[in-house]
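Here's a structure for you.
With one protein chain removed, the remaining protein chains of the complex are shown where they sit.
We call the chains A and B, going by the order they appear; numbering starts again at 1 in every chain.
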Amino acid sequence: MTGKLIKYEFRSVIRQIGVLWAATPIMAIIFMLIDKFYMQSEAFETGKSAFASTLQMISGFVYAGVFMALIVATVLIILQRFYKGLLRDEGYLMHTLPVKPWQLITAKGFTAFVVVIISGIIAVISIFILIGVSISISDLGELLADIFGMYGDEPVYILYTIEAILLTALSILKTIYKTYASMSIGQLSDNHKILISVAAYIGISVAVMFITGVFLQFVDGEMFEGLIDYFYSLSRFKGVQLVVAGYLLYMGVQLAAFHVVSERLLTKKLNLD
Amino acid sequence: MEWNLDDSRPIWPQLKEQLLREIIAGRYPMGGPFPTVRDLAEDAGVNRNTMQRAMAELEADGFLITNRTAGRVVTSDEKLIEAMKRKLAEQNVEKFIGEMAAIGYSAEDVIEMIHKKEEEKGVNNK
Partner (left out) sequence: MKTEMLVECLDLTKNFSGKKALDAVNLKIGRGKIIGLLGPNGSGKTTLIKILNGLLEPTFGSVLIDGEKPGPYTKSIVSYLPDRTYFADWMKVSDIFDMFRDFYADFDRKKAEEMCGLLNIGTEEKIKNMSKGTKEKVQLILVMSRKAQLYLLDEPIAGVDPAARDYILSTIINNYNEEGTVIISTHLIADIERVLDEVVFLRNGQVVRHEAVDDIKEKEGKSIDDVFKDTFRMGVAGYDR
């Protein structure tokens, strides 16, 4: 059932942001071509063609606009698919489907995560196009060969790469779920759902900082020194692993907490008006 | 068909009366098929349970017969229908006479008035 929910989430998301996903690289190509043409033309040398320079400027603005729109739309879709989809009128449809609230939340969270990744990749590609990095297939093959060569020489880089990906993924997911938990709190209000959601987001941020601070409080003085000593006694590899593991745990705990808060509130305190 | 229902009384007996009237009037021929509960309920704008009850009563009284092959049909029992027709007619006459008596007409007066009416009708028709 969760798979089916995800299927309809994607249908919805693609209809909303699909155009921007296609438009961003296309506009980058157009801008790049016009720019190249203009730079190489005589008009540039003599500085006489107002038309060409205007065209270059306009295409530049359009690209910048589309790029901004992509970022804004990505953020909006994450918030809106959850808020409108589960907490407003559409909630009457979704919460009466034969599924459990955690499945609804998971479908939203997974889809939002994939949307962020796709938007991110598209943004990076468009920038690459713009700065004229044209990677041919053979270049790409060479690059991959280099990377795998490095992995072959130093297998530990495979681990680092995986850890970097995990950390990034977890922090994106954690941020998405933080907004979910905030909106689940905000919906408790009858008249100020959005306002309370924003306040809840700020409140949660402060609370996380506070709790982190309290934990760090425990490890002051001697214990802190002991920890530092222990840390220095480790090899560089072990030290890095310890920090990474600690950070993964830190993110994971937050993610789990935000999910539980959202799930409990939507199960016990759903407040559709 | 035209349904004439009064919301201050239970609906099913009214449906039964009106269906019976239709059967006696020969709208549904003897031995012929009778509409389904579903169709009649839809036509009358009532729920199927209510129509089902009215038809079950008609069946219990022998006016409708559920046939394994042909579905629900009107009885072929001429005597039964005849008797019912008679009974209904008598009820109507009784009621009519009662109402006339209440405003001071005797049975003879009534008969005379009926004859007069019939004659007028005859003249008008010519």
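Convention: contacts are C-beta pairs under 8 Å (C-beta built on N, C-alpha and C of every residue); 3 or more make two chains touch, one makes a residue touch a chain.
From a predicted model like this one, the values you see are computed outputs, not experimental measurements.
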{"item": "Which displayed chains the unshown chain touches", "value": "A, B"}
{"item": "Options A:Lys4, A:His192 or A:Lys238, residue touching the unrepresented chain", "value": "A:Lys4"}
{"item": "Of A:Ile26, A:Val72, A:Leu93 or A:Ile121, the one touching the omitted chain in the full complex", "value": "A:Leu93"}
{"item": "Residues of subunit B in contact with the chain not shown", "value": "5, 7-12, 38, 41-42, 45-50"}
{"item": "Residues in subunit A touching the chain absent from view", "value": "1, 4, 7-8, 11-12, 15-16, 84-85, 89-93, 95-100, 267-270, 272"}
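The rule is simple: only the chains that are shown with their structure count from here on.
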{"item": "Centre-of-Cα separation between subunit B and subunit A, whole angstrom", "value": "76"}
